[in-house]
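The complex appears here minus one protein chain, its other protein chains still in place.
Here is chain A:
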Amino acid sequence: MSVTETAAWKALEDHAAMMQNTHLRDLFLADSSDKKRFDELSLSHEHLLLDFSKQRITQNTLTLLKALADNCQLNDWKARLFNGDHINTSEDRPALHTALRQPEDSHLALANHNIIGDVHANLAHMASMVERIHAGQWRGYSGLPIDTIVNIGVGGSDLGPLMACKALSDAQPPEGHQLKMHFVSSMDGSQIADLLDRLVPTTTLFIISSKSFTTIDTLSNANTARQWLKSASGVKTELLNRRHFIGISASAEKMNQWGIPENSQLNFWDWTGGRYSMWSAIGLPIALRIGMQGFKAMLSGAHAMDEHFKTAPFEENLPVRLGMIGIWNINFLNIHAHAILPYDGRLSHLPAYLEQLEMESNGKSVSRQGEAIGYSTCPILWGEIGPNAQHAFYQLLHQGSESVMCDFIAPARRYDDFNNKGLQQQHQLSLANCLAQSRLLALGDAAIAGNDTAPIHKRYRGNQPSTTVLLDELNPYSFGQLIALYEHKVFVQSVIWDINPFDQWGVELGKKMATDLLKPLENEPSYSSFDSSTEGLLNAILNKQEPGQ
């Protein structure tokens, strides 16, 4: 039976029919001195506070959502996630990113083998690499210490480390600060071409991150890097492999084939999904940036969120509440656009990261039973640093025709350690804007006295729901909590939608098709035939590439 046919779903539909006509402004009007929406609808855990009072919900909505979650056996699914059941059914394996942040003295057996031991052995290997690089004792082919790191990876092997390094830039120890760090992902070589112009071969180390170690984007960048080192140094490839490359992959065999020596290899496992992998060895650039202590604080923050998600009841559970309210907005209020709006420049890569996390996980329309599903799943996510987006797409949020749900994310404290009043004032200004925008989106004209008589092009409809995620401050621990919060939110929604969030078959066929199209572009005989659009474009490209054109 499809979830849409359950009593719990139908009850929510009935409730939504009523709520459709209720404006957030009116919900707040019902506040009284002893009963306030904020007190009733905000939740906190350790360093995070989530305010859901600007969502179009009442206590009744939450009761009905709980019934739906129970109906979908959310608690069972949580247990299966943490236990390592093969809930990634299409690939027949568990999804155990939570194991990557379990403490060393804990235990989790997969096929009678304690994987927590493996995780911590790998962390220790990573720590020894970090220590060596920070001490200036990882030497390049000339004997000079490495002072520049280039991470080559794409998708999960790029977005997580890139985002975290930026987000935690204030948490750098001096050794991390001295390292220059770059990220290269683009297949066309434009990032690496630009970098190689500026980098010094003797002191540059490349981290090649790829779960399969076959990703064409990554390997083509890696080969370009190695070629560059080879022509600059004139030394043997074997020597460059040993001193200028670290490989991070689930396939030791493929790393061996490429030439990475064993003690420069870091492993992770097929039970870690790419977009859930920054807690693994893929996080090496993060550890190099913020030190191993910082990296472990990040893991602890995420682990604290895991425990909270696992044990807190529905009424207090942050990821469950965040996920279920998403369900309410998408499936019952029919909102299909979701904006991620951090009010902190350090989180500039968070929107891109969540785009992958949510859309690659839940952008699906086939159930776990292999049947087409007849309801909406993951909405379209996008985002930008809030204050910058105010000058870009907020116009649409305030006066466009689409309903959009927003996540406002901000730290309460910042620049505590900076003796700079100007910066401290800028932080307050940013917070003032964050509060102003979510208030205006929710209340519309009612937010400002007198605006209801303004001409119509100056009027604000309001009633755009939002969640505000307030961090005490942005540090490795709270950052770990924040990212784990979203990971579990995604899982909660996948349970309600009855889909597998841990595979990504939708990205496979394009890679295969590209291989087919490479042949005609390289003037090799191709036996494939294409549609007239593709044929036309192919011919146009080949014509334009003819010498003399």
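We adopt the following convention: a contact is a pair of C-beta atoms (placed from the backbone, for glycine too) under 8 Å apart; a residue touches a chain by one contact, two chains touch by 3 or more; residues count from 1.
Operating definition for what follows: contacts and distances are computed from a predicted model.
*Asks:* Can you work out the missing subunit's protein name as recorded in UniProt? Choose among "Carbon-phosphorus lyase complex subunit PhnI", "Putative tricarboxylic transport membrane protein", "Sugar ABC transporter permease" or "UDP-glucose 6-dehydrogenase".
*Replies:* "UDP-glucose 6-dehydrogenase"
*Asks:* So which of A:127, A:239, A:448 or A:538 would be touching the chain we can't see?
*Replies:* From the options A:127, A:239, A:448 or A:538, the contact with the absent chain belongs to A:239.
*Asks:* For the chain not shown, which residue from A:23, A:36, A:80 or A:132 touches it across the whole complex?
*Replies:* A:132
*Asks:* Residues of chain A in contact with the chain that isn't shown?
*Replies:* Here the touching residues of chain A are 132, 135, 137, 139, 141-144, 235-236, 239, 242-243.
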